[in-house]
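To start, I am sharing the structure in question, which I have written as structure tokens.
Apart from one protein chain that is not included, each protein chain of the complex appears where it belongs.
Presenting chain A:
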Amino acid sequence: MAVQLPYQLEQIAELTGHEDRVWNVAWNPVKRILASCSADKSVRLYTYPHTLPPSKESDGRAAFSLLNTIQTGHTRTVRSVGWSPSGTSLATASFDGGIGIWEQEPPEDDEMDVDEVTLRERIRPDDWECMSTLEGHESECKSAAYSPSGNLLATCGRDKTVWIWEGYPDSDFAVQSVLMEHSQDVKCVAWHPVEEILASASYDDTIKLYYDDPDDEWYCFQTLTGHGSTVWSTAWSPTKSYLASSSDDKTVRVWKRVEQFKWECVLVLGGHTRSIYSVSWGPGKPSEKEGNLGWIASCDGDGNILVWELEEPTEGGATSPPKHRIIAQMESAHGVCDVNSISWNTKPGYEDILATGGDDCMLRVWRVV
């Protein structure tokens, strides 16, 4: 490495078990669970201890243990998984065109005497059962994401549509909108962390942003253009005003909110050598420093992982780019294989933990040290 980077990525776990490529990894926002999905049509759930092993000497596999395997019943690849904000529901999006909603039985009454936080974070070994299936996409589903309130679920797929489903009690869902704005395959949907604003990324090289207008109709209020090829993935900043997107054009773009319903590209991050399949934006190390925007992690088809640190610009106008630098890098993270998914753990105290999934059928967990 030509430049000495301030941090390194240390692998703390290497999780085998999937029989085909791993497409997506997702940290449960409340419970200590990591979920993964694969072309083997299964979802695997791993749990980890309160305190992760401090250094590379420890055996990573021992720290993470398999909690459950969900044989989903999807007839084709499970392309992505998405947790509800409460951490109690998991949505699966499959190439068979269906969406599955998975939950555990509610805890028995005699467990109710423990305090609420413990209850919420409690990890139970019970099976995850299919509570509902959402049918409607004509062909492969690519992504499913719960809104910040947990009441809405967005899904997208190869039929060029984005669907917004409204949840009712007992895992019942109704269609709230079918958005046909993209001209090609929609790869990914992501909700703003607080507001009910949805972003979708597509093979048509654009990102579209949607909002539910007062007439109760969802519509696209902005199309973000600039990427020169497929946009694979988007991630909102924890600080809420930025959006990152990763593309087949080998760049990550950072878009800033300049008005209530207007985002502009303020930064283009290079450094990747192949298509960037996934991007994740975490809060980074807790910092007293003002203007900390957190860490962006991205992974590509050459097996590279890059981690950037971003800070609010101290000078210039509203559209001046954030200060940024690469703080860590990992080559051949999954050997010669593609890295399909990357995700920061957002639970407090685990902000320096990253998970990746790759074509080598493996999940790997990394720490920024």
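By our rule, a residue touches a chain if its C-beta (ideal position, glycine included) is under 8 Å from a C-beta of that chain, and two chains touch if they have at least 3 such contacts; residues count from 1.
By our rule, contacts and distances are computed from a predicted model.
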item: Undisplayed chain, where the name is taken from the UniProt record, one of "Replication Protein A 3B", "Iron hydrogenase", "Cytoplasmic tRNA 2-thiolation protein 2" or "Ribosomal RNA-processing protein 42"; value: "Iron hydrogenase"
item: Identified contact with the non-displayed chain, of A:Glu19, A:Glu138 or A:Glu331; value: A:Glu138
item: Identified contact with the non-displayed chain, of A:Leu66, A:Met180 or A:Val369; value: A:Met180
item: Per the touch definition above, residue among A:Gln222, A:Ser237 or A:Ser280 touching the missing chain; value: A:Gln222
item: Residues of chain A (touch criterion as defined above) contacting the omitted chain; value: 39, 72-77, 94-98, 100, 103, 129-133, 135-136, 138-140, 142, 158-161, 170-178, 180-181, 183-184, 187, 204-206, 209, 211, 213-217, 219-223, 225, 259-262
